[in-house]
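Shown here: the complex without one of its protein chains, the others still in place.
Take a look at chain A:
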Amino acid sequence: MASQGLTYEGCNFFRQRLVLSTLSGKWVKIKNIRSKDDSPGLQDFEASFIRLMDKITNGTRIEINQTGTVLYYQPGLLFGGQVEHECNPQRSIGYYLEALLMLAPFMKKPLRAVLRGVTNDQKDPSVDTLKVTSIPLMKSFGIDGEGLELKIMKRGMPPGGGGEVLFTCPVRRTIRPVQLTDPGKIKRIRGTAYSVRVSPQIANRIVDSARSILNKFIPDIYIYTDHMKGGNAGKSPGFGLALVAESTNGMFLSAELASNPQGQGSPMLPEDLGCNCAKLLLEEVYRGGCVDSTNQSLALLYMTLGQQDVSKLLLGPLSPYTREFLRHIRDFFQIMFKIEVQKQEDESRRGGDKVLMTCMGAGYANISKTLK
């Protein structure tokens, strides 16, 4: 029996492809991975990601050619359970965690993953951000209850890493359709200013500068300072800020910024970092929507995998990553979204144009879950 599959080129959107392949059961073949690069083939962090996928699934077949430029991935069944993974420090844990967030509700056993590596870096969404944005988002899709938790045990900054994160997620058979069309108004801003292996004063400096900008809009701001010491502080020094704005309807928009890794780039002033991060948050608010730009694809995936009902979601402008994700969803699940642009009137001071995404769920049911 020949199952269906898809072929792609290039290493970009690598995670999307593997995740969707695992969920849809279609095999995927990725060719020409960095074939013209100086260092061709899969890189360490991708290999680490594949290993993680292998750990959470059962019966997955992975074939990689000699140079690592061709990957064949035949997914198995999502298994879950206790997983420990050493994430490659080239990318932060967020890189791996984003995929886990997508897969976790569809496992056979509730996932309990311990990920070790870099918790905050400049490339990927940090664990702090995912904790405050993705987890509430999952709750709105009916994935809630006891088990859903993301806990930062230790912090680790690049290049050394050494952080540790615990992610647990319950299992669901079906996902609820959502109608998130009204983001509401932002009622409070929270944040975490963290610093490891540097002066604890730095966090306070960040907080002050960030507040100076955000105070123009709203007084309800509280930014926690999180200074970790000793074993919990990881291997490299660094600091950063993650901000989140909560709306009256329980939507979360986030922004974050981390310092340059040790030995790379010029050292940053904490004041600048705070200011820039606050501005990033304002930018995010300008974009608006019910889901912030990093979680767009997660929300769209859950909408796709819902029951055969209409889901609606208001988003800010679609990020390139999301756009490719939509294309991939069409490839794997044959589902297209109705995309409507909601114009903002001139005098309304509510940021940029929004996009209303509507789709009919695929009627996906978790086939891994055991029937007792």
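In the analysis below, a contact is a pair of C-beta atoms (placed from the backbone, for glycine too) under 8 Å apart; a residue touches a chain by one contact, two chains touch by 3 or more; residues count from 1.
We take it that contacts and distances are computed from a predicted model.
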| item | value |
| --- | --- |
| Protein name, per the UniProt record, of whichever chain is missing from view ("Methyltransferase type 11 domain-containing protein", "BMS1 ribosome biogenesis factor", "ATP synthase subunit b" or "Phospholipid/glycerol acyltransferase domain-containing protein") | "BMS1 ribosome biogenesis factor" |
| Full-complex contact with the absent chain, from A:V207, A:L243, A:L313 or A:M360 | A:M360 |
| Absent-chain contact - pick from A:K29, A:K55 or A:K369 | A:K369 |
| Touch residues of chain A, complete complex, unshown partner | 1-4, 9-16, 23-26, 32-34, 36-37, 58-59, 75-77, 95, 98, 108, 123-125, 177, 179, 185-187, 213, 216-219, 248, 279-280, 282-283, 285-288, 293-294, 296-297, 307-310, 317-323, 326-327, 330, 333-341, 343, 346, 348-353, 355, 358-360, 362-365, 367-372 |
